[in-house]
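Structure below; questions to follow.
Every protein chain but one is kept in place in this view of the complex.
This part shows chain A:
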């Protein structure tokens, strides 16, 4: 049994990044991961660095979009954070910010794009709606059917295979202790300290950070508190390698689509196509990957027609993963009310925004005033769920 300043539960991007920030500030950190690092959402996602509002945020009308836009300061911060990340971690993470395009094919979509861009510009995001020759010059590979695109120069991609391991190694260099293959099965507070039980070991910490992705609800329950986090299953596909043809991140304002080319030459397709959660005896089984749906694979392929040059490429693999959403689509970030020393970080686009979530949460733990307001993301907004 050992005592730490902070114990982090979860070895995904958020857990490893928080551990890095805390360790380099000189605190004693333990990170506990039930499987291997980067095994779940952080290693399975699309690696998109998208800072425009996403399709899922604008598909439910302007009010919902305005609500989602409250998080745009985080987007701006993350855009800068990614640009400096490889230097800060001292290793390559495949970060390439060569611009992103959100496409519109119908007049209604063009109008939606214009409204979205106006909203984003209000928040200081440098979005430009391109049409005609300006668009074709920038992106000659787009299909005729594309009428307009919102361009944001700071968008791009990073490599999910590299990012989390890089955070983990940097954290280790600063003295953080990383323990994999240990599933936390009990979490309670006693004598002013948090007690963590995992695989027969018991350790204590002054503070605990839940960075447990879709398992956040389970961990919260161990601490007898409720955090409303919902798992969703998502689909990705990769094609065979091809010569460079797509320098940008591609999204669509009216369809589920994200598309990019990896440095190796594969085209990655995603954008929110669902996979079906597996249930066992009537309960969601989080320990099984969701089942891929035929319709998601064909639908995603159909959405790719906006870049005709990819259509002859063979798809070599599809996979599914789970990520978390909250009822208001905003992140869940900060101190858990009535549980002194317990913190949580999850929800929303926690790859793209992950480095920012982690930095702000670590600042809170270290007692500093975060430089961006976090109140809107606090678990306190769901305080009605908790009575003790």
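Criterion: a residue touches a chain if its C-beta (ideal position, glycine included) is under 8 Å from a C-beta of that chain, and two chains touch if they have at least 3 such contacts; residues count from 1.
We adopt the following convention: contacts and distances are computed from a predicted model.
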Protein name (UniProt record) of the chain left out of view, among "Cytochrome bc1 complex cytochrome b subunit", "Pyridine nucleotide-disulfide oxidoreductase", "Lipid-transfer protein" or "Succinate dehydrogenase iron-sulfur subunit": "Pyridine nucleotide-disulfide oxidoreductase"
Absent-chain contact - pick from A:13, A:246, A:292 or A:342: A:292
Those residues of chain A which, in the complete complex, touch the missing chain: 36-39, 43, 161, 165, 180-181, 238-241, 264, 274, 276-279, 288, 290-299, 301-302, 304-305, 310-319
